[in-house]
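Worksheet: one structure, shown below.
The complex appears here minus one protein chain, its other protein chains still in place.
Chain lettering (A, B and C) follows the sequence in which the chains are written, and residue indices restart at 1 in each chain.
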Amino acid sequence: MDLRYFAWLRERIGTGHETIQTEAATVLDLIAELKTRSEAHAFAFSDLAAIRAAVDQELVDMDAPLRDAKEVAFFPPMTGG
Amino acid sequence: MDLRYFAWLRERIGTGHETIQTEAATVLDLIAELKTRSEAHAFAFSDLAAIRAAVDQELVDMDAPLRDAKEVAFFPPMTGG
Amino acid sequence: MDVRVQDAPFDMGAELNRFAAGVDGAGAVVSFTGIVRGVASGDLEAMEIEHYPGMTERALTQIVGDAVARWDLADALVIHRHGRLSPAAPIMMVATAARHRGDAFAAAEFLMDYLKSRAPFWKKEITRSGAQWVAAREDDENALARW
Partner (left out) sequence: MDVRVQDAPFDMGAELNRFAAGVDGAGAVVSFTGIVRGVASGDLEAMEIEHYPGMTERALTQIVGDAVARWDLADALVIHRHGRLSPAAPIMMVATAARHRGDAFAAAEFLMDYLKSRAPFWKKEITRSGAQWVAAREDDENALARW
């Protein structure tokens, strides 16, 4: 599974992209798993209220299933415009 | 008193400007007086609902007093923009 | 704040750029442009716009002043043409600048609603088959109720 990180999530984790093997069933499960990867990951994901997720480039809720997701992205609330 | 007519009121009356002497107390009184000036005036002022009035370049209601008005204008509802 | 009533054509893009360049610090710029559009019969040759010199400028200045009093605007612009206009020509534009987009949008809509029903302009459509004064839309008068 390809993971993408943006904005301060990318900065905290130290990379914008990583590839992992996971059996996580939902976005929340995936986050729980990622927090164990490193202190940087744990710090980046410490405040879930400040994080949004996209599965295969569609914004989803945190309890969304991952099924056959190829790409999951994490980022703060958007601030375009 | 200077009278100004615009759009189809001007066309029906045949002029955009005339000067009259009047003792009319309100816009409605003035219209009643103007309708007696010619058949063109009577025709132009036949449907009051389709007419708006300005006294000294301020939009007013039909029962507005004329007092020392210098310029009274009649025209259809505005269609700018 | 700038109100211009003119016979001459104007370049809406150039006006927007000039307006935006003058509003340092405002993050949001909204513009509305009204354009001469075709008529149902499809043979519009020209749009003639009559106005009431003196009252026009006075009414527009009042409307802009009301908008500035009501919303937090960095600047506002109104340009309105009169005379004979060709199809697809810009008739008028308003532009507003504000720190936040809500103010810029609301003020632009307010300016348009009041300009439509309170500024003394009258449009006449000239077609091959004749000329006809544009009727006021009841919607336009009703739009004022929301402010």
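Just so it is clear, contacts are C-beta pairs under 8 Å (C-beta built on N, C-alpha and C of every residue); 3 or more make two chains touch, one makes a residue touch a chain.
Since the model is a prediction, treat every value here as computed from it, not as a measurement.
Trainee: Just list which of the chains on display the missing one touches.
Mentor: A, C
Trainee: Which candidate, C:60, C:104 or C:119, sits in contact with the chain we can't see?
Mentor: C:104
Trainee: Among A:32, A:48 or A:78, which one touches the chain that has been omitted from the display?
Mentor: In the complete complex, the chain left out is touched by residue A:78.
Trainee: Which chain A residues touch the hidden chain?
Mentor: Chain A touches the chain not shown through residues 4, 6-8, 10, 54, 57-59, 73, 75-81.
Trainee: Please identify, in ascending order, the residues of chain C that touch the omitted chain?
Mentor: Contact residues on chain C toward the absent chain are 11-17, 20-21, 24-38, 88, 90, 99, 101-102, 104-105, 108-109, 112, 139, 143.
What we mean here is this: only the chains that are shown with their structure count from here on.
Trainee: Per the centroid of Cα atoms for each chain, what is the distance between chain B and chain C, given in Å?
Mentor: 26
Trainee: Could you state the distance in Å from the CA-based centre of chain A to that of chain B?
Mentor: Chain centroid spacing, chain A to chain B, equals 71 Å.
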